[in-house]
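One protein chain is absent from this view; the other protein chains keep their places.
Let's look at chain A:
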Amino acid sequence: MTSILQALFDGLASGAIYGIIALGLSLQFGVMKIINFAHGSFLMVAMYLTFWATSLLGLHLLAAIPLVVAVLYLVGWGTQRWLIEPVYRKEATREPISVLIFTTGLWIFLDNLFLVLAGPDYRTPAGDWANGVFVLGDLIFTYPQVAGLVVSVLVTLLLVLFMRYTRLGRAIRATGQDREAASVLGIDSAAVYRTSFAIGLAILGVAGALLLAIFPVDPFIGDLFGVRAFIIVVLGGIGSIGGALAGGLMVGLIESLGAQFLPITYSEALIFAIFLAVLYFRPQGLFGVERA
């Protein structure tokens, strides 16, 4: 029983972080209808930035988050403005498949760039904070797990509130629902795209810092988590913020609870099989709303 409870908690804790990894992707996907295959690589960049903030600047991992978020926001804005926008504009009328190809290139480029910059070794954050634990009876909660769970839920809530109650948030949703109609109402869709791409990466900054506390970083970490983020987005329903968190929690639980019954190495295959089943039977996602 204890082991099941522990697995449940472990699953929720890592699942919450998966959820906010997927959050930014879902936002970009939902608003711009583009698929950003470089998402995992940007996560890797966020993790390295966190690592350098803790090791070179001597910051506490949690204190590094605002800094990483700020840098990623700027990187996101610049990427959208100078790299994706020129490609996107040419294909705006159709499904932007060139953006997909372009970000695939960016993905491999970033991975190899960091292979040169940071070397192939695994890195863990400096400081002992990540090793701290709470003990409650037979259950063990590590500091990073608790922080990950709390911060992820908080970030998701904040984003929901932002999208619902601020002018900018409503502009973003309007553009996602109908670009033309939003333009007619005076919303500058290009500016909205830049902002939403930047916000997507900023959230990824939080995710990268939290993930680094439980998972060492190497230049190719993005392959694992980037692909997983897509699965979560599709599971949760594209563009649905709550769905991304729910999808993340689900993947976390499949991973940790599945390991109780199956060899742990199979959990990856299980996640992908469920993904294919959802894609086949419910392409709008488990929590998504069918759209015309």
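Rule of thumb we're sticking to: contacts are C-beta pairs under 8 Å (C-beta built on N, C-alpha and C of every residue); 3 or more make two chains touch, one makes a residue touch a chain; residues count from 1.
To be clear about the criterion, contacts and distances are computed from a predicted model.
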Per UniProt, the name of the complex member that is left out, chosen from "Peptidoglycan-associated lipoprotein", "Amino acid/amide ABC transporter membrane protein 2, HAAT family", "C-type cytochrome biogenesis protein CcsB" or "Ion-translocating oxidoreductase complex subunit B": "Amino acid/amide ABC transporter membrane protein 2, HAAT family"
Sole contact to the chain not displayed, among A:L158, A:A191 or A:L279: A:L279
Residues of chain A in contact with the chain not shown: 35, 83, 86-87, 90-91, 95, 97-98, 100-102, 104-109, 112-113, 116, 223, 227, 230-231, 234, 263, 265-266, 268-269, 272-273, 275-276, 279-280, 283
